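All protein chains but one are shown in place.
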Amino acid sequence: MASFNSISELLAQLLFMPMLAFLLGLVMVLMYRKIAARLQRRIGPPFFQPVYDIVKLYSKDTQISHGLIHDIGIVVAVGGYVAAVILLPVPGMDGIADKGGIITLSYFLMIPSLGMALGVGQCANPNGSIGISRALTAMLAYDIPFIIVVFGVALHYQSTSLVGMIDYQQAHQWGIFEMPLLAAAGLFALQGMMGKHPFEIYVAPAEIATGPMVEMSGKFMGGLFVMQSFQFYVASVLYTSLFLGGGANWFEFLLKIFFVVEIPMSISFLFPRYRTEDMVRIMWKWPVMLALIGIAFVI
Amino acid sequence: MSKLGNIPVQAKSEKKRTNPLARVFDELIQFCQSRSMFMLHYCTGCGAIELPPAMTSRFDMERLGIQPMVTPRQADILLVTGYVSVKTLKRVILTYEQMQSPKYVIGICSCTVNGGMYWQSYATAKVLNEYLPVDVYIAGCMPRPEAVIMGLRRLMSNIENGKGNAWKDYYERYDYYLGNQQHLFGDDWQTPVDVIGEAKFYDLEGEETYGEHTRTLEQHQEPLEAAVMRVKL
Partner (left out) sequence: MSVLDEVFILCALGALVLFVFHRIRGIEKLAVVFYAALLYLLIKMSGLGYGGEVIYSSFSLNILGETLQWRFDAVSWFFAIITVASGLFSAVFMSGKWGESYREKTSNAAYGTLQIALLLNVNSMLILLASGDLLSLFIGWELVSWASFMMMALNPDKQARQAAIKYIVYAMAGAMAFLAAMAYVYGITGSLQYAELAQASAALSNGQIILLSLLFFTGFAIKMGLIPFHLWQAVAYAETPAPGAVFLGAISARMGLYAIIVVLIQLIGLGHLQQIHIPFTFWNLQTVLAWVGALTTIIPTYIALKQNDARHLLAWHGVGQGGYMLLGLMTLNSLGSAGGLLHVFNYATYQAALFMTIGAVIYRTGTANFDKLGGLVTQMPLTFMVMVFSIIGLAGLPPMNGFVSKWMVYRSLLLDGEPLLFVAAVIGTLGTILSVYKLVHNTFLGQLRVEHQNVREAPLSLLIPMLVLAAIMFVTGMMPGLVLDWVASAQLAMGLVPVTYNLGGIVLASGGLDMIWITLILFYGLGVGAIIFYLLGGRAKRVHQYDNYAGGHFLTSRVRYHYSHNFYAGLMHLIGGWYRGSFKKLEQAIVSLVSLLSQLSENMYRSAQPAMMVIIVVVLSLWSISGGIN
């Protein structure tokens, strides 16, 4: 009966983990917009604004598609994240985190981006292509410090399994106290990974007309809104699992992930945008330096 | 069927849907549509200067769920903020046609209503709703941000009550609008957007979708069928 229980449990997790991620992600989107508003001394959107936006986008009467790959791109962009969050453990639900681990997850997270990149490519709009070329460059920029951080963390915990890392931290102490330099570098990389100011070069609305989103209408845009909420969720949960000891219970977990995601959100409205090469330069300089020194301490 | 300006206002279908859920969803959708409007401001004239204050901390449009967007594909509202020269009008029409329905047009400033101070200009399109179905006009030279927000709220309540349907008129009476456009731009006028194809595809054709002007268009139109992905060995 144990196997039956575990199977039914897994099925429940397959259903609940993405839903939960989506809902929390929506709240994070709201938070992002609220923080922006407050920093600009505005009131900001009402509580259900992210829901209104998504419902409206999905309920558009007409929308355009540039072809099958355009459609599939959005499917992969959303579906890739739905799958990725199942690899991310949350309190009480491990999903299939033990089958992959942190390296798998970091590469898994590129699937939605690649899907979107293919979809945007078929739009035959150079603004979109420029956006993707910048987005991939940005990925090259932030992934190098991020992967060094991942390496250091995995080396420190002697494991690539997220579940193992969380257990270790809950038994000992949080990673951020044991590896402060790596945690700082990770936070820096997180800023780039979320694709918000000052590293939102690939969106650049006034310059390349929101880049990848240029030809997205209706449910296509809706898919990208859904993807954005997953993105916030994944970034915060990943960081929490690596450095803040995951969550022993839901209260602690929610507190931590919202705290984590609040930091880059607040920073993002304080700086103007970096040029692509400046972003690469800054990402390859400071966080990489911090992370390498951090690794030296770990070894 | 009554008329508002030259836009016929269709009474809402009295027949209630049998499925209660369908009605719930319709209302939810209408509500969400009214609470989430992405606007594309086509800044043709001086009225554009009144939009930044409406968006920023003084009046904060985002409270109402209204935020600026960049491309017509993403936008719901087209704000035409000032006089429209003939050359500009071509771009306004293309932009409008590239927006996805339901879509709304708001004419800001007197110039869009009747040409305003450009009344005597030979190069200005004076009445915007001859070329595009306009939902709301906000008169004034220029209207203050309060007035702009008033107009937006009017549009919101229209949408919420299911009255923001001017976009359907563009499909249903495409011949009329196309005629006016051809009158201004010449018979070889065409945009890269296949409006007739869209009307067919989404089943939005009306009695006046086709007419003499669409026939003129067909005579010289470059084909606009999408490239179909198919395996031809």
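Labels A and B are assigned to the chains in the order they are written; within every chain, residues are numbered from 1.
Here is the rule we go by: contacts are C-beta pairs under 8 Å (C-beta built on N, C-alpha and C of every residue); 3 or more make two chains touch, one makes a residue touch a chain.
Values in this document were obtained by computation on a predicted structure and should not be read as measured data.
Of the candidate positions A:20, A:35 or A:114, contact with the unshown chain belongs to A:114. Here one chain is not drawn; of A:24, A:37, A:51 or A:74, the residue touching it is A:74.
Touching the missing chain, out of A:166, A:183 or A:201, is residue A:201.
The chain not shown here touches chain A at positions 14, 18, 58-69, 71, 74-84, 86-87, 96, 98-104, 107-108, 110-111, 114, 117-118, 121-127, 129-130, 132-134, 136-137, 139-140, 143-144, 147-148, 151-152, 154-155, 158-161, 164, 201, 209, 214-215, 218-220, 222-223, 226, 275-277, 280-281, 292, 295, 299.
Although one chain is not shown, part of chain B still touches it, namely residues 71-73, 90-92, 94-95, 98, 191-194, 197-198, 201-202, 222-233.
Here, only the chains that are shown with their structure count from here on.
The mean-CA centres of chain A and chain B are about 36 angstrom from one another, to the nearest whole unit. Residue ranges on chain A touching chain B, taken from their complex, read 33, 37, 40-46, 48-49, 51-53, 55-57, 59-64, 66-68, 205-206, 209-210, 213-218, 221. Within the complex, the chain B residues that touch chain A are 28-29, 31-33, 35-36, 56-57, 60, 62-63, 65, 69-71, 73-74, 76, 100-102, 198, 202, 226-227, 229.
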